[in-house]
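Dumping the structure here so I can ask a few things about it.
Entry: chain A
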Amino acid sequence: MKMLIKNGRVIDPSQELDSCLDILIEDGLIVELAEDIDADGIDEVIDADGLVVTPGLIDIHVHLREPGHEYKEDIITGTRAAAAGGFTSVACMPNTNPVNDNKALTAYMINKGEQEGSANVFPICTITKGQEGKSLVEMGDLKLAGCVGFSDDGLNVECGEVLRRAMEYASGFDMPIIAHAEDEAIKAGGVMNEGRVATELGLTGNPWVAEASTVARDLMLAEFTGARLHVCHISTRRTVELIREAKARGIKVTCEVTPHHFTLTEEAVRGYDVNAKMGPPLRTADDVQAMKEGLADGTIDAIATDHAPHHIDDKNIEFNVAANGLIGLETALSLTLNLVAEESISLSQAINCLSTAAANTLRIPRGTLQKGVPADVTVIDPEYKWAVNAQQLQSKAHNTPFDGWEMTGAAMLTIRNGQVTFERKDN
Partner candidate 1 sequence: MGVALQETVGETVLLDSDAIKRAMTRIAHEILEKNRGCEGLVLIGIRTGGDHLAHLLRQRIYDIEGIEVPLGAVDVTMYRDDVASGVTRPMGKTDIPFALDDCHVILVDEVLYTGRTIRAAMDALMDIGRPSSIQLAVLVDRGHRELPIRADYVGRNVPSAREEKIEVTFDEALLPLEVRLLKP
Partner candidate 2 sequence: MAFLHKHIIGTKQLSKEDIELILETAESFKEVNQREIKKVPTLRGKTIINLFYENSTRTRTSFELAGKRMSADTINISASGSSVTKGETLEDTAKNIEAMDADVIIMRHSCSGAPEYLAKRLTKCSVVNAGDGFHEHPSQALLDLMTIKEHKGKIEGLTVAIIGDIARSRVARSNLYALKTMGATVRLAGPATMLPTGLEEMGAEVYTDINKAIKDADVVMMLRIQMEREGGNTLMPTLREYAQFFALNTENIKLAKPDAIVMHPGPLNRGVEISSYVADGEQNVILEQVENGVAVRMALLYLLAGGSDEEKNDS
């Protein structure tokens, strides 16, 4: 089986490529990347004239909900949503039920993704057993099983000693600790950003310092232990500044931002919109600006969705008790391309944050179009106009604040291991 993608503008940050090239795929691998490859004897030729061809996009922060919460999402629907968003690989968080703190579940997720899913699944395991913040998981064994990092995502590791030991131990296996940095005590039950909007709405605030103070602690522990630290879904200007400074000091830190944190502000919560409720909360316009600056200067390595599917029953209730999170896989690329359109970042930076650089944070062996690698390719039309209809997305869930938004740019074709996992049909 030979597939040829012709005439596309190939952007591959891993090779610093941005030129019009053809890509030849054979038996699931990329075998040639060159100008004017002969189409003779090719089973399928794809004309990518006017389109952008990139390494398959990688989302290093999703919740697939399986096992335990299949009524919200499962590996099949979650990876289908990924493919529709242009993603060929996802790193899934361990807050399933039971939580992924063991080899069996890790293997299950990888296999399910491989055999039935539409994207490669790279599990992230908990830092602590049962996600209880006390004792460490079997990090070495989990690495062998295919785990790419450790995170108690959704929860902060409150005990500094546990986090220190986790970092020390993980560094011995060259594995990253992925921090959900949020001081629960300072957060004090806050359900949105602390500030004028929260005061007006009478909602308890979660101040920026709950995140930034914890990031500061985590950075110092990373400096002290020499471990690799990846900070999840950063949301405040102070966090960006702390990480910028830490990188300058040589601390081994990477971080990610979600599309909603660089697109929306706390104003989106007005009207008590539960789809604008998430952790960390939407912040101020200044914080949004800081995210864009962080992406532009490379302080922020990756764009990740924190895809958090929820059933309507978990959302359609009082704001205070509604579940945190939104789905993001199918809107991430368009929202990132918005940043390119408004000239906050370049197109190759956008692709980098969604592929090569994202892969590098967790050392996921993807995110490149080099000869010989598995053929994960995304074909993007940056000008494609479409409107978000939450009910028609591939995800099982519909919880998105972007419902009804007019978008520009989308994945037209997604190829994983040489197989088409998604093809956009004009409707």
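How were these picked? Simply put, all candidates are chains of the complex that A comes from, given by their letters.
A few comments on the model shown:
Rule of thumb we're sticking to: a contact is a pair of C-beta atoms (placed from the backbone, for glycine too) under 8 Å apart; a residue touches a chain by one contact, two chains touch by 3 or more; residues count from 1.
Nothing here was measured: the structure is a model prediction, and the numbers come from that model.
Candidates 1 or 2 all belong to this complex, yet only 2 touches chain A. Put simply, chain A touches candidate 2 in their complex at residues 194-205, 271-272, 313, 316-321.
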